[in-house]
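Quick one: the structure is below, questions incoming.
All protein chains of the complex are present and in place, except for one that has been dropped.
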C-alpha cells in the first residue's frame, strides 16, 4: 500500500492533476483552450475504445466478459437508488436535484477509469481489455434510473422531450465514440492497430497528463466559485465513491474477475460522470442545478478518486483476491 | 480485388470515416471542435508536403516527374470542360453554378489523395514522392478554367476582384503550405526529417483517422440538410470520379508511370476539392450556391472515392500496368 | 561558423519559421487557429519544463546551477536599465513606453530558448538541464524593473492594481507551467518521464516547427501593419539582442559555465519576451502602446535571434570557452 | 437613400444543450432564420460560469430578426422557459434593408 | 452625468472569405473602425449552415459604430451585395461616450 500510494504520487499523470489544482487555488490564469480540452477528451475516448477492442479481438468474448458486463449494467441501474436515498435523507436535496445527482453517481467517469488503468498497470495488475466495453455500457442505465427518481413514475413530462432525451442518452458523443472505436479495434485487430499505435498508444499518457492538468484547473476553480454545495453534500461526494467502490470491487471479486478487472470495476462504480450525464440532465431536467451536480462529481468525487480512492480500491481488490485464491 | 476491398474496410482510417458517417446519420451530437479540425488539416498538409519533398530529395527530378507534372496540370485545366458540359446538359445547372462545380472536379482533394496513398502502401504499390508536387500543381488550374466557364470570356467582372481572386488562387493556404513543406523537405532532406519524423510521420495515420471521422460527420450532416442537390447532380457526382479516374489512370499508365503513381494520379483526377476551391469560389463567384458545390464534392464524391473508387482505380492501374509490361 | 549557419538553415524548425515569414509577406491567408497556437505554446512549456526537471533530477543541484541562477536573475533585473536608457535617449520614447519596452528586453522568450537548445544540440553543445530553471527565474525580475522605470519610485498607482499586477507577475501561466512541469520532472525522474516521453519528447521538434510557422506568420503580419515603430526603435530592437547576448555569454563563460549553457544564457539575455511580459504590461501599464513593444520584441528581435543571433552567440561561446580552457 | 424598414431583433442566451428548444420555437413562430454566436463566460444570480466544453457548460446567443408580430409570438413561446431553463432574452428595434425577407 | 451622443451601430453578417469586401466598404465610407466577432451556425432561406473552418463555410459579424450620415453611406454601398453575397445587415441607434471619435 505504501509503495502504491507513493507510486501514485510520482506518476506524471497524477502530478499534472495536482499542478492544475494548485495553480487554480493560487488564482493563476493558466488555462487550456476549450477546443483543445474537448479535442483531448475525444482523443482519449477514441484511444481507450480502440485499445479495448484490440484486446478483445485477441482474447475473444467469454463468460467472464459477460459476467462483468452484466454486473456493470446492474450496478449502473441500481447505484442511483442508494445515492438518491442519501441525497434526500442526509443532504436534504429536493427530489429533482437528488435524482439528477444520483444519475451522475450511477454512471461513470472515463478519465477516472483511464487513470486507474494507468496506475493498475504500473502496479502490475492490468485490467482486461473488455472493461472498456463495461465502462461504455455503464454510462447510460443510471441516467434512466435518475430520471425516474427525479420525475416519479407517472411524470407529466412531454413525450417529445423524453424521446429527445432518450436519443441523447443512447447516441451521446462519448457512448458513440467509445463503442465505435471499440468496434474499430475489434474489426481492424492488432495488425490494423499497429499502423496507428504511435498516435493512439504512444501519445496516450502525455495527452492524459495535459488533460488532467485542465481537469485540475476546472475542478479547483469550480469549488472556489461554488455556492450551492453544503457540507452535507460534500460528505456524500466522499462517502459514495467509498461505498460504491467497496460494493463494486467485492462483487467483482466474488464473481471471479481477476484482480485488475475487479479493481477497475470498483473504480467505475466509485466514479461519477461529469461529461455524458450533465449533458443529458441539461436536456432532460433543465430545472436541476448544474452548480450542485457538477461541483459534487467534478470538484469533490473526481479528485478524491484520482488521489486516494483508486489506491484504496486497488489495495482492496488485491486483499480480497488474495483471500479467495491460493496464488497471490 | 477481393482482398483489396477487404483491406480497405479493415483499415482504421476508413473505419473511422464510416463511424463518422454512421454517427451523423444516427443524429448523434458527436463533433470535433472546428479549431482542431482546421489544425489537423494543416498538419496533414505539412506532413504530406514534407514527406514528398524528402522523397524527391532522394530520388531527384527526372523525366517521369516532369511527365506526371505536365499530365496533372493538363488534366486540371481540361477536366472542368467535361464536367461543365455534363452539369449544364444533364443536370440543368445554370452557367454560374456549372462553372463553379466544374472547378471543384478539376481540382483535387488532399485527404482523398492521402487516404489513397495509405491504401496503396498497404497493397504494396506506394506512389512516388513527387506525386505530392503533382497534387499541389493540380489545385489551381481548374479554378481558372471554372471561372472562365462561369463568366464567359468577355466577363464584366471588376479587375479589382479578379486580382484579389488570382492572388487567393495562387497563395491560398493549402497551396502555400503544401509547396512550402515540400520545399522544406527537399532542403532539409532525410537527415533533417529524421528529427521531426516522430511528429510528422509516426502520428500521421492516427491524425488521419480522427480527421476522417470529422469528414464523415460533416459529409453526412451536409447531405441530410441538402436541399439544392437533385438526383441528376448526385448522379454526376458519382459519374465524374469514375470517368476522370479512368482517364487519369489510363493516361498515366500510357505515359509510363509506375502502378502506384498511376493509381495516385487517377485518384487525383477522380477527386474533387472541398477546401481550396470553395474558398476561391466564395470570393470569385459569391453568387454561386455553396449548397450545391460543397454537397456534391464533399458529401457524395468524397465518400464514394474513399469507400469504393480508390479500390477500383488501384485495381485498374494494376490491370493496365500488367497489360503493358511483362512483369506483373 | 559557416557550417553552423548552414545547419541552422537546413533545420526544419528554422525553415518553417522562414515559411511563415514568406507566406505572410506574400499576403497568403495561411493561419493557425488561435486555440491550436495557444495549445502548442502550453505544450512546449510543459515539455521543456519536464525535460529540465528530469535532467536536474539526474545531475543534482550544485554550485554551477546556483551561479547560473544568480547570474540570470541579476541580468533580468539589470538589463532593463540599459534598454531604458537607449529607448529614452536614442529612440525618444516617453518614460511609460520606454519602461514597458525595457521590461520585455530584460525578460526572456521561451521559444527563442527552445530553438537555441535545438540548434546547440545539433552542434554538439547541449546546455545543462538546469537552464530551464534559469529561464523561468529570468521571466519576472525585469517586469519589476520595467515598472519602476515607467512609473518612477513614488508612483501614484493605486495599491489595488499593484497587488493584482504582482500576482499576475508571479502566477502568470508561463511561470506556473514551466516551474510546475520542472518540479514534476524532478519528482517523477527519468523513470516517470519514460512513460510520457513519446508525447513530450518525440513530438517536441515537430510541434516546434508548426509553432514557429505560426510565429513567422504573426511576426511578419504585425510588422506590415506596424505604424508606431520608427527606424530608431527598429535599430534598438537589433542592437539590444547583440549587446545583451555578448554580455550574457561573456559573463557566463567567465563564471565557469560550459559552452552550451553559456550560449544558452547568452540567448536568454538576448531574447525579448512576447508572452509573459505583454500580458503583465497590459494589466500594469494599460496606457503603454502594445503596437510598440510587441512589434519590437516579436517582429524584429525574435526573427533576428532565430535566424542570426543564436548562431553568433553560439560561435562566441565556443570562441570564449576555447580561450579560457585548454580542451576545446 | 436606401429604404429601410423596422424589425425586432431578439437575442436569447441559452445553454448549448438547449439550443434546439429555442430554434424550434423560432421555426414554429414562422420566422425565416436565426444565427448563433458563441459566448465565453458570465455571471448571474447562480454565480459565475465558464465555457467548459468538455462538461457541456457552454452557452450561446441565438439571435433572430423578425417582424414585431412574430417576435411577440416568439417571446410568448419562450417566456415560460426563461426561469426554468435559465434563458436570458432581450429585444429591440432595428432597421433592415430588404425587409420583406424577415 | 457623463455626456453621451447618439450614433448608428451597424452589424453585417458575412462569409469569412468576403470580410475584406465589407471592411473596405467601411474604410471607404470614412468610418474610423470596426470589430469582428465569430459566428457558429445559422439558418436562412438557403437552409442550415455550420461553421466548418476546414471548408471555409464560416461566417462572422462585422460591426461598426458611425455617425448616421456615414452609416447611411455604408448601407448604400453594401445594399447591392446583400442578395448576391448573402449578407445580412441590421442597424440601430446607440449612445456612446466620446462621440467625436466615431
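Things to note:
The letters A, B, C, D and E name the chains in turn, as written, and every chain counts its residues from 1.
One rule holds for everything that comes next: a contact is a pair of C-beta atoms (placed from the backbone, for glycine too) under 8 Å apart; a residue touches a chain by one contact, two chains touch by 3 or more.
These figures come from a predicted structure and were not determined experimentally.
Note on the chain not shown: across the whole complex it touches C, D, E. Contact with the omitted chain, checked across C:13, C:218 or C:296, is made by C:218. Although one chain is not drawn, the whole complex shows that of C:139, C:195, C:258 or C:289 it is C:289 that touches it. Seen across the whole complex, the unshown chain contacts chain C at 34-35, 37-38, 41, 164, 214, 218, 221, 225-228, 274-275, 278-279, 282-283, 286-287, 289-291, 294, 298.
The set of chain D residues touching the chain not shown comprises 13, 37-45, 59, 61, 72, 75-76, 79, 82-83, 88-92.
Although one chain is not drawn, its touching partners on chain E can still be listed: residues 1-2, 4, 7, 9, 23, 27, 32-38, 60, 65, 92-98, 101.
Throughout what follows, only the chains that are shown with their structure count from here on.
Among the remaining chains, D is positioned farthest from chain C, on the basis of C-alpha centroids. Shared residue numbers account for under half of those found at the interface formed by chain A and chain B, and the copies are therefore classed as meeting with different residues. Chain B and chain E have CA centres that are 35 Å apart. Distance between chain centres (mean CA atoms), chain A to chain B: 41 Å.
Annotation for chain A: residues 33-36, 38, 198, 202-203, 279 touch two or more other chains.
In chain E, the positions touching at least two other chains are 53. Arrangement of the chains shown, judged by which pairs touch: an irregular graph that fits none of the line, ring, star or complete shapes. Annotation, chain-chain contacts: A-B, A-C, A-D, B-C, B-E, D-E (touch as defined at the top).
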